[in-house]
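Below you will find the structure I want to go over with you.
Only a single protein chain was left out; the remaining protein chains are all shown in position.
Going in written order, the chains are labelled A and B, and every chain counts its residues from 1.
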Amino acid sequence: MNVWLEKQRHLIDFTLASLARRKTKNLGLLLAYAVLVFVLASLMLFTQALRSEATFVLAGSPEVILQRMVAGRHDLIPPGYIEKIGRIRGVQKQEGRLWGYYYDPVVNANYTFMARPANEVASGSIMVGATLARARGLAAGNVISFRSYSGKLFAFKVSAVLSPDSELLSADLVLLSEADFRAFFEYPAGYFTDIALSVANPQEVRKVAEKLSASLPDSRPILREEVLRTYQSVFDWREGIMLTVLAGAILAFAILSWEKASGLSAEEKREIGILKAIGWETSDVIRMKMWEGMLISLTAFLLGFIAAYVHVFYFGAAVFEPVLKGWAVLYPRFALVPTVDGLQVATLFFFTVFPYTAAVLVPIWRAAITDPDSVMRA
Amino acid sequence: MIELSQIKKAFNQGQSNEYWALNGIDLTLEAGKVTAFRGPSGSGKTTLLTLVGCLSRPTSGRVRFKGEDISGLPERFLTEIRRQSFGFIFQQFNLIKGLTAIENVILPGFPTGRPRAELIAAAEQIFEQLKLSHRRTAKVEWLSGGEQQRVAIARALINNPEVIIADEPTANLDTALSREFMAILEGFTAAGKTVLLTSHDPLVVESDAVHRVIGMRDGCLVDA
Partner (left out) sequence: MRRPSTLAFILLMVMSLGVIAIFAHSWQLTVTDQSRLQANRTLVTQLGLTDLALFSESRYTRHPSQADLHSALQDHPGAFDHFPTGSLISPPAHLTKTHERLAGKTTSPD
């Protein structure tokens, strides 16, 4: 056992000494490899954390949202609609909601306006999300005016800025009183945007949804579990530009490493012959190369993963920001709660460490079984 | 110590370019002596050394080493015998570039699993004997031809083999360095090692350090 261990250390010594001979080239390769792992791991950690955070906080959203469709488009809920629902068994509470979008030409951003009961937001005042406040330079006590879609100017006093901790949810929110909302958008009295229903018994939610679509054929119920599923599958592995871009990088790296690992130079072949002639076994040569592959890929994996963790949870995934931000003006600043999925990490480990080690080993196999007497004639 | 009987070696057997490099060699080599093989180019000297040194296997015939038939052993065992009992000095030195002299010297000790400190100590001692200590941490490509050869010799000695095999050891050396090499050879004899070498160089084959000269021609032994 001790002898075996010592032997492996010798092989590692040798492989490191060989790698050190082309320091810049090998360090460059290691770096490229680590960057690749870094981007993949960042993507993985970011989406995983976002997903688990969304799942946790959105578990508090309404059990059922009821939209009304007219001619294939989302339409307003007319008066009397809510009363019809009251007769459905299992529905504990139903509430007409008022919300809509507003385009602010000053910063070219879209806001989400949402009416709140008078006891939360007084008439003439608004509460705004922290991202919006930052974009417009608002603080509690400031006055801001919006020109409504009908062309009238409305001035509001900012009574509070929502907590920056909630930016991921409330970035672009403008909360205002119901009266202000209706006046601002000239929303017809008695109409609502949609209806939020609470269903006490989670087992009954699907039943309620079925009854709703039966009794209100022009309605479309959206269940909370569907909301949660939306965010479960958001940023799936298959999705996104990020992966498309990455695919190119992965391919480039695969070619690079294959080229480096599999294109055994004449020099390397000669060295293997020498090693065999001076008493190395074929298996020693192969194991030596295996250590090389494992050391490089393991180092790259660990480096890339640690850097990705720091990047995602301490630097707010800054690398992805330009992509996630898209054309949006308002981009929330948020710190995700660190979450690591062991299985995902294992998958990443397997797909980064294994192929490289294999790419190193395949060509060496052929070289290592050549006859050692070839070194006698050079 | 080494007995060869009816050794034949063919290259590319069964193909159109089949070539018989050795045609029936019978030879007994004594332990503790320096034996030199002499012969024209292509006569099969190198081929014979590779057979004795377990670098390759004869097409037919037997190689006995210390009474044991080694011609039929699988590669793993051949490698082990080669590592333990033979040290090689190649004509081109065959050092690994980019590594230091001492790193090159300890390479044959790696598969044995001997602790590194022990290998380094042994290498330092050999360097001492070969008067090369001052160059031990130099990269081998910076060394002069004579220094490179002494590194190659040190590498052949690191596993303390009984037999040293040297193929054209002085081909790349000038007269002074060749003389120095012959002095080292005498040291081997004094240490009780068996030496097999090939050479065209009269300085080598006619030297007192060589106990026996064997002539070769067209894959057969001839009187020297």
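We adopt the following convention: a contact is a pair of C-beta atoms (placed from the backbone, for glycine too) under 8 Å apart; a residue touches a chain by one contact, two chains touch by 3 or more.
What you see is a predicted model, and the numbers here were worked out from it, not measured in a lab.
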| item | value |
| --- | --- |
| Full-complex contact with the absent chain, from A:V3, A:L27, A:V57 or A:A358 | A:V57 |
| Contact with the hidden chain (one of A:Q92, A:N201 or A:T230) | A:T230 |
| Residue among A:N26, A:Q67 or A:S159 that touches the chain left out of view | A:Q67 |
| Residue touching the undisplayed chain, where the options are A:V3, A:A20, A:A179 or A:I369 | A:A20 |
| Sites on chain A contacted by the missing partner chain, in the whole complex | 9, 12-13, 16-17, 20, 50, 53-54, 56-62, 65, 67, 69, 72-74, 95, 97, 101, 109-110, 112, 114, 116, 129, 131, 162-163, 165-173, 175, 194, 196, 210, 213-214, 217-218, 220, 222-223, 226-227, 229-231, 233-236, 239-242, 295, 298-299, 302-303, 305-306, 309, 323-324, 326-330, 332, 337-340, 342 |
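The rule we apply is simple: only the chains that are shown with their structure count from here on.
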| item | value |
| --- | --- |
| Centre-of-Cα separation between chain B and chain A, whole angstrom | 63 |
| Residue numbers on chain B that touch chain A, as the complex places them | 46, 49-50, 55-56, 75-76, 79-80, 82-84, 88, 90-92, 94-99, 103, 107-116, 155, 159, 167 |
| Of all residues in chain A, those that touch chain B in their complex | 2-7, 9-11, 13-14, 17-18, 20-21, 267, 270-271, 274-282, 284, 371-373, 375-378 |
